[in-house]
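All protein chains but one are shown in place.
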Amino acid sequence: MKFSILKTALAVFITAFISTSAFAESTMEKIVKTGKLTIAVQTQGPPVSFVNKAGKRTGFAVELAQMMADDMGVELVVQDYDWKGLIPALISGKADVIAADMTPTAKRHMQIVFTEPVFFSETIAFAKADKGFSSWKDLNKDGISVGATQASSWSDIARKMISNAKLKEYSGGTAQTVQAVVAGRIDAGISDRATIAAFTSSNKDLVVLDGQITKEPLGFAVRPDSLHLLHALNNYKRLIELDGRLGQKIQYWWNSTDWQADHN
Amino acid sequence: MEFLSNYFNFRIVGQYTDVFIEGVLTTLVLAGICLVLSIFFGIFVALMRMSSNPFVWRTAAAYIQIIRSTPLLIQIYLIYYGLPFLIGNFFGEEATAIIALTIHSTPYMAEIIRAGIASIDRGQSEGAMSVGMNKMQNMFYIVLPQALANVVPPMLGQTAVLIKDTSLFSIIAVFELMGAGLRMYSETVIATESYVTTAVCYLLIYMMMLVFSNIVQKQLGGGAWQTAH
Partner (left out) sequence: MDSIIEKYQLFIDLLPLLMTGLWMTFKVSMFAIIIGSLLGFFLGILRTLNNKIITNIIGLYLHIFRGTPYLVQLYLIYFVLPSFDVEFLKFDSFTAAIVSLSLYTSSYVTEIVTAAINAVPKGQSEGARSVGMSKIQSLYHIVVPQALKLSIPPMSGVYVIIIKSTALLSVIGISELTRQGENAILRLPGNLMFIYFVIALMYFIYCYPVLRFSAWAEKRYGSIGVDPE
């Protein structure tokens, strides 16, 4: 009697084990089976992903993913995370793709794998107009303080390129960096041109300083074992690049502030 | 060990030992400064609260209630972003953080001290007055020393809260223990090791506090001291 219980338990255990490991399905197979493509986006990061004035989640990355999901004929599920939560969400399988303006750094590549660059960011510095800075190079001095989002590539860039200034990292994201600049807590903030465009157009006191500090490729990311999905994303990117749809979206969301009229 | 390192990468945590030690020390120093300041101001707020002048005690009561009814995070934001508007960018991040947390924790200390003062037998004051002490002398030489000794246990509890509250400093870009964890995460992109190490460091501080408070209870407290509570 005791023996048979043990045997059943063993059988159950083995079945459970096999079903999770040996027959583990690929991410793409899961998407095909469930009919759902799940993306992780940043909670508040206009214009890449944000909630617009109508309370609807939208943005450049969301629309691109929506376009792909529509073409695949699957439903798009959008889950939003804090910036720091994006990579853990992907690794743990809460999402299939990170759709954000993330730079493929070497450290990040040790955890996840990025698609080909989808768009490019220009890292710039911004400050209050009455501070009298003209170029970002003016910031590289003792006694100047600059702010950037914690765990972002901007703070790495600030550390490297504006090494003489004191760097303050804000865990709340660009929004808090902007607040700190406005309140006079820091002399300037580091971010990218498209993100800051939203703030400078609504606040005349803020100006973008001359010169681009760096230019960085930005891509989407998947788990290292989602090879099928990675190739699909790369090829889809080339497809919409050539048929012009990617260019349209980039022009609307990234290279201009056209989107503000519709969404802010 | 091989098996464990699948879940927890000790090699990378090892690279951040210095950062975490610095974080722990900064947390202890910042919390220590806030503790001293908030006990100091707490005594005055407690005395104000117990004043018979309605303007004085109402001011103290309003201060206590307002602080107790609003989140520390909002208080920190108001002070962090507000101070430059009021007095210019005079205080740095650390000083601002200390000011904010002192303003936050003074009312809690004041309430504890007030309970301590109330627990002192009236006969003590009457005795002091009868040997010719005035009200001030009575308060500072007779009542307060006993009151403070009586409230050491709740004050240690409040100190533990204070230490935990310093974790919010990371949000206004002050480097402390939470900031150490956030820096490790920001540089290595591994969440588990960064945040578990942070939690373990806080638990170590907490255990030190527990041991310390047990020693204090045994050393200072006889049976009579215990019964007061």
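Letters A and B mark the chains as written, and numbering starts fresh at 1 in each.
Heads up, the rule we're going with is that contacts are C-beta pairs under 8 Å (C-beta built on N, C-alpha and C of every residue); 3 or more make two chains touch, one makes a residue touch a chain.
Predicted model only: the values in this text are computed from it and were never measured.
Note that the absent chain touches A, B when the full complex is taken as a whole. Considering A:203, A:234 or A:257, the position touching the chain not shown turns out to be A:203 (whole complex).
Across B:12, B:72, B:120 or B:156, the residue that sits in touch with the chain not pictured is B:72. Here the missing chain is touched by one residue of B:82, B:127 or B:145, and it is B:82.
By the touch criterion stated above, the residues of chain A touching the omitted chain are 43-44, 51, 79-82, 84-85, 88-89, 91-94, 171-172, 175-176, 178-179, 182-183, 199, 202-203, 205-206, 264. For chain B, the residues touching the absent chain in the complete assembly are 65-66, 68-75, 77-78, 81-82, 85, 108, 154, 160, 164-165, 167-168, 170-171, 178, 181, 185, 191-192, 195-196, 198-199, 202-203, 205-207, 210, 229.
We adopt the following convention: only the chains that are shown with their structure count from here on.
We define each chain's centre as the mean of its Cα atoms; on that basis chain A and chain B are separated by 38 Å. Of all residues in chain A, only 84, 87-88, 107-108, 110-111, 147, 150-152, 155, 168-172, 176, 179-180, 183-185 touch chain B in the complex they form. Residues 80-82, 84-85, 88-89, 93, 170-173, 182-183, 185-191 of chain B touch chain A in their complex.
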